[in-house]
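Report on one structure; see the data block that follows.
Apart from one protein chain that is not included, each protein chain of the complex appears where it belongs.
The letters A, B and C name the chains in turn, as written, and every chain counts its residues from 1.
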Amino acid sequence: MKALVYGGPGKMAVEDRPKPQIMEPGDAIVRITKTTICGTDLHILKGDLPTCAPGRILGHEGVGVVDAIGGNVTTFRPGDHVLISCISSCGKCYYCRRSMYSHCTTGGWILGNQIDGTQAEFVRIPYADTSLYPIVADADEEALVMLSDILPTGFECGVLNGKVAPGSSVAIVGSGPIGLAALLTAQFYSPAALIMIDLDDNRLEVAKKFGATATINSTDGKAAEKVMQMTDGRGVDTAIEAVGIPATFELCEALIAPGGTISNIGVHGTKVELHLERLWDRNITITTRLVDTASTPMLLEVVSAHRIDPKLLITHRFSFEHILEAYDTFGHAATTKALKVIIEA
Amino acid sequence: MKALVYGGPGKMAVEDRPKPQIMEPGDAIVRITKTTICGTDLHILKGDLPTCAPGRILGHEGVGVVDAIGGNVTTFRPGDHVLISCISSCGKCYYCRRSMYSHCTTGGWILGNQIDGTQAEFVRIPYADTSLYPIVADADEEALVMLSDILPTGFECGVLNGKVAPGSSVAIVGSGPIGLAALLTAQFYSPAALIMIDLDDNRLEVAKKFGATATINSTDGKAAEKVMQMTDGRGVDTAIEAVGIPATFELCEALIAPGGTISNIGVHGTKVELHLERLWDRNITITTRLVDTASTPMLLEVVSAHRIDPKLLITHRFSFEHILEAYDTFGHAATTKALKVIIEA
Amino acid sequence: MKALVYGGPGKMAVEDRPKPQIMEPGDAIVRITKTTICGTDLHILKGDLPTCAPGRILGHEGVGVVDAIGGNVTTFRPGDHVLISCISSCGKCYYCRRSMYSHCTTGGWILGNQIDGTQAEFVRIPYADTSLYPIVADADEEALVMLSDILPTGFECGVLNGKVAPGSSVAIVGSGPIGLAALLTAQFYSPAALIMIDLDDNRLEVAKKFGATATINSTDGKAAEKVMQMTDGRGVDTAIEAVGIPATFELCEALIAPGGTISNIGVHGTKVELHLERLWDRNITITTRLVDTASTPMLLEVVSAHRIDPKLLITHRFSFEHILEAYDTFGHAATTKALKVIIEA
Partner (left out) sequence: MKALVYGGPGKMAVEDRPKPQIMEPGDAIVRITKTTICGTDLHILKGDLPTCAPGRILGHEGVGVVDAIGGNVTTFRPGDHVLISCISSCGKCYYCRRSMYSHCTTGGWILGNQIDGTQAEFVRIPYADTSLYPIVADADEEALVMLSDILPTGFECGVLNGKVAPGSSVAIVGSGPIGLAALLTAQFYSPAALIMIDLDDNRLEVAKKFGATATINSTDGKAAEKVMQMTDGRGVDTAIEAVGIPATFELCEALIAPGGTISNIGVHGTKVELHLERLWDRNITITTRLVDTASTPMLLEVVSAHRIDPKLLITHRFSFEHILEAYDTFGHAATTKALKVIIEA
């Protein structure tokens, strides 16, 4: 089969690979119908993730059709349409029993990282019963690919941890795909203010279309000041960090209201400064999280009820044979204005 | 009346002052029967709190008897025995209506800071109806003085924010009075492990008597490592910071389990390093809080039911005329082994 | 001034009454600009509420302008535009400190019941600081009258107690004004299914316009069966009782899913049968509540952010001189199709 294979820092290629086989009784083989590219895939290509060795098929998102199942799989049969979670969950370990699947002691985020991933014609999914989700045969596959990773990540790490609530005020720092996923899912809770902050006016325009009630271009260094003006000097109830660098995290510290919550989504490569000399008596909460995808069943319900349109995130579409072009487009988002790109089998 | 007056950095004296008068209809004048000294009083004496001007009567803890009330006070009458909260709460503002009395827009921690305090024969308490608590005439006053500040602080900022739960594991970094207050109140929730960490073996001995299930002297820099050994390599569910310096906060970052909570009690004078490069995907929560004393009614119930003995915290007793000696004893805790000192009218 | 006065069972009249005066320092006198009629007013007229004596001015909803304040009112000044809460809250008592204003020991629902109410030119509001809410001078008064009682009631008693959540399934039994208020505010949380149940097709048509995803006319006694069909045989996560009779409460018992919540809004005059022989092992929750109006600040934010349009509830408008006609219209809702009627000063 065809697969997109990581070849070490800066290198990737479409290669011919043998079709994956059932290795454990809990495995399923899924034929991929739609997949996509994640910002984390770009991190791997830069060589930032030593857990991902050269030779690995990339990709941890996708929908498809079950091709084969191991002897212990009870929930799915060949022919079933499924959504693939980016997180593999054994369902038995200390963390899985606490719904913290991200920390599954033999799973977690391994797909397209420590085991071969979804940017291929077929993929082997371990713990299929607890890592795949049934979808209807005529589901909108493009919309559902957004539920493999980006929507649950924006929702769980940003919105749920950030305790977004009806009538509350929310600032999201970073209007890239993950910030926009937080923006979409924050609206599940009807906040009064949804302030989007970024350096790029184009992205802020997109944010307005996605439901932002205000936008701030933070190039002038006055974002915190402007947020204070918008919130009677109090700051926001929830600040969602959706970039992953010290400057944006520290901006969240500057614009949070007493009693508020900073929920971090960003993947950080370095430490940040936590200004406890200002914050120790401000009754604030800071959270971090790797997505558990525990909210996937709920998100499937919300999407099928049309309470949200995840396809808003999709800007480009490619056939699998043009996947390198898809990477190129996704990797140059500033010029291509790409958010999420769909790759079709 | 006699009062302990702050005279600027490094200076204090017992002075004769006029007895306070009702200034607002919500005020009460309380005759102090027992008071104590807080670590924050020592901070003021060092000149660390510019909000507290020379000439201020210190003290924000105490019990006493109502001497006079303003025209709008409905809950108390002269002669009533009362506990004084360190936090003044108007009961009406944005924050008070959210039970976040610490941020009361016209109150908060003002006693012995922005208005005259309790280390005197009488004190004026604004918003008496919502800042005093009724106690029975024959209450154990010494025990109840611990409910003005130290017990609610240890409980709300450390235990409640830290989500201490039955069967969970807790590490408390700092075995001074406030760490011990957290240790006492953590036991409301029956955690399985209560690990106390300090540099001082004497304080750790005290912690054992207060209910610590294990103690670690962190002088050798191996505290995090030892905690990992005690917790199957996972770390603790709750880490309570009860010191207020970068080293102890960063120790909490090192010993917290995935899914755990770091609850900060310490008063920090400088920023700390938050290692998001390690913590971004660990599903942790960090909280800060100035005590709201919203838990005071509950603490009164628990103490009157003898579920806890706050008097364990009291090591020394002085009459008011020896208050300077009390400060001396409290200020040299390393040698005097003082925890809380009672000052009696 | 003109006022609508209860004259005993079946009797009411517009009378001339003296303008109310400040009686306590916490009082405010409010000039009413808009008021409305509640189902509870009809109950009073039937003689169902012995707490309401003949001679009482009715009404517990309204917006207006502050005319005078007592010496202890600090939040409002004459000329301020305000929303009147149906619940008077002292802000000091055991229950008020727990945000359970409905059970305020000297307040609660007293307006238009134990003290004169809002269906008049002026009304005296006790505990003004904690029972009135500031609104802007050019606010949409009609929309805000819905926040005195009906919206917080539908929201707190039905939606909040019912734990409506994104993606969840909700059935509301009763499509009258209060059921529709629950339907509107349930959408704050983006449930996947909002099933409205009533005996009246017209009301169900209205429900569809308000956002119901399905409607069931329960005349044939098969409502529970139909709900089971719509929910894969599981039942709904939340069942909101918005009628107040045994049959509708027992219908909620029949259609609730394991793990679900029945939240009661209805005012019940008689006991109901609780089928514990079927429910004891179903992990369900049942809640009751008199509205606390603790959510009023949040609702004001949501309305001013246009996340909801409370004016959908308004079907008729009258000037105060036609208030008896307004009662007649509201009291014959089956024929007039009245939901809420606005009475303008």
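We take it that a contact is a pair of C-beta atoms (placed from the backbone, for glycine too) under 8 Å apart; a residue touches a chain by one contact, two chains touch by 3 or more.
If you're wondering where the values come from, they're calculated on a predicted model, not measured in any experiment.
Trainee: Looking at B:Met23, B:Ala53, B:Val136 or B:Ala192, which residue reaches the missing chain?
Mentor: Of all options in B:Met23, B:Ala53, B:Val136 or B:Ala192, contact with the hidden chain holds for B:Ala192.
Trainee: Give the residue, chosen from C:Ala3, C:Met100, C:Val159 or C:Leu299, that touches the chain omitted from the document.
Mentor: Residue touching the chain left out of view: C:Met100.
Trainee: Using the touch definition from the top, which of C:His43, C:Arg282 or C:Lys337 touches the missing chain?
Mentor: Here the residue in touch with the unshown chain is C:Arg282.
Trainee: Check the options C:Lys2, C:Lys19, C:His43 or C:His268 and report the residue that touches the missing chain.
Mentor: Selected residue, touching the omitted chain: C:His268.
Trainee: Could you please point out the subunit B residues that touch the chain left off the display?
Mentor: 165-168, 187-193, 213, 297-302, 304-305, 307-308
Trainee: Need a quick check: the contact residues on subunit A for the chain that isn't drawn.
Mentor: The missing chain touches subunit A at positions 25-26, 71-72, 74-75, 91-92, 94, 96-97, 99, 129-130, 297.
Trainee: Considering the entire assembly, which residues of subunit C contact the chain that has been omitted?
Mentor: Its contact residues with the unshown chain are 95, 98, 100, 102-103, 244, 249, 258-259, 264, 266-277, 279-290, 292.
Keep this in mind: only the chains that are shown with their structure count from here on.
Trainee: With chain centres defined as C-alpha means, what is the inter-centre distance between subunit A and subunit B in Å?
Mentor: Roughly 42 Å, centre to centre.
Trainee: Which integer distance in Å separates the CA centroid of subunit B from that of subunit C?
Mentor: 42
Trainee: Can you list the residues of subunit B that touch 2 or more other chains?
Mentor: Touching at least two other chains: none.
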